[in-house]
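Structure, as structure tokens:
Missing here: one protein chain of the complex. Every other protein chain is in place.
Moving on to chain A:
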Amino acid sequence: MATVYAFVAHSDGVLDDSAAELAAAAKKFTDAPVTAIVTGSGVDAAAAKAAELFPAVWKIDAAELAYPNAEVVRKALLNNLDAGAVVLMAHNTFGMDLAPGLAVKIGGAFVADVVDIEGADGDTLKVIRQEFGGVVSTHVTVDMSAGAVVTIRPGAVAPLEGAAGGAVEDKAAGDVSAKRKFIEVREPEAGDVDITKAEVLVSIGRGIEDQDNIELAHELAKAIGSQAEVACSRPIVDAKWMDASRQVGTSGKTVKPKVYLAMGISGSFQHMGGIKGGVIIAVNKNPNAPIFQVANVGIEADILEFIPELTEALGEL
């Protein structure tokens, strides 16, 4: 097997959680030393951190890499990687931007959003991933003989612990001229409520079916008390039924309530990725909904009937 690399994301000298997860993922299929790649501008601190996790680190430090523009980073990587390289990275918004094109340019295979690695048999990598928003899982084989790019779902693989004490090697970025130019990052506008402060969230998903039914969630939140707010999954925001400031998930808010009531939400990793604490209670009419695998408490019910009944019962307390 060719050399295995892990592209390590970081900001302000702090490694992304995915770094230790990539180190662990690599261990699942190779005993050979894995080289971390750290790109950016002024990234000594991040490279030193990466060296605690990986036996070798490439540091590609250049002004053009100050912001991770996928096209620029891809060029910097290709100017350094050997043919047949196997590259791991996180399946986040940057990984989605960079990884598929990198696989094409390496000439290798590509597999995305891997949730577990079973191992490698020669050049054949065996991974587990999911389809249809997590409803079913699949075993997938990946022919790595001409290299591969593998993206790993954030949070799916338990992070590696322990000190590797690797050496940092400087690498030149080379020509990184690009047809895509990064301008700026715009932050979302503040909404009418701050769901990150609520102790209880009544969170509704596509199962609410109709805009008119959203009122049911507001009535339930009112019956619970002033500690409760209404939140939602992404399709509700996409449909413009609720403000984006109420969306929970990787592309929305990260919340930490005491109680999270997931009503008619299937449990995609992008949604669950935004819930960082508390007891998760899922109400879903499909007993096979993936959310029942990750929630603490499950109730198989139609939310359009269940929510009003719960509201009524709370009113009688």
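What we mean here is this: contacts are C-beta pairs under 8 Å (C-beta built on N, C-alpha and C of every residue); 3 or more make two chains touch, one makes a residue touch a chain; residues count from 1.
Simple rule for what comes next: contacts and distances are computed from a predicted model.
Within the choices "Zinc/manganese transport system ATP-binding protein", "Electron transfer flavoprotein subunit beta", "Sugar ABC transporter permease" or "Deoxyribose-phosphate aldolase", the name that UniProt assigns to the complex's undisplayed chain is "Electron transfer flavoprotein subunit beta". Only one residue in the set A:A23, A:V237 or A:M272 touches the chain that does not appear here, and it is A:V237.
In the complete complex, the residue from A:K49, A:K171, A:K253 or A:H271 that touches the missing chain is A:K253.
Shown as candidates are A:L15, A:A70 or A:L216; the residue that touches the absent chain is A:A70.
Contact between chain A and the unshown chain involves residues 69-71, 91-94, 96-105, 108-113, 128-133, 135-143, 146, 148, 178-188, 199-200, 206, 224-225, 227-228, 234-235, 237-238, 240, 244, 247, 250-254, 257-259, 278-279, 281-282, 286, 288, 291-301, 306, 309-310, 313-314, 317.
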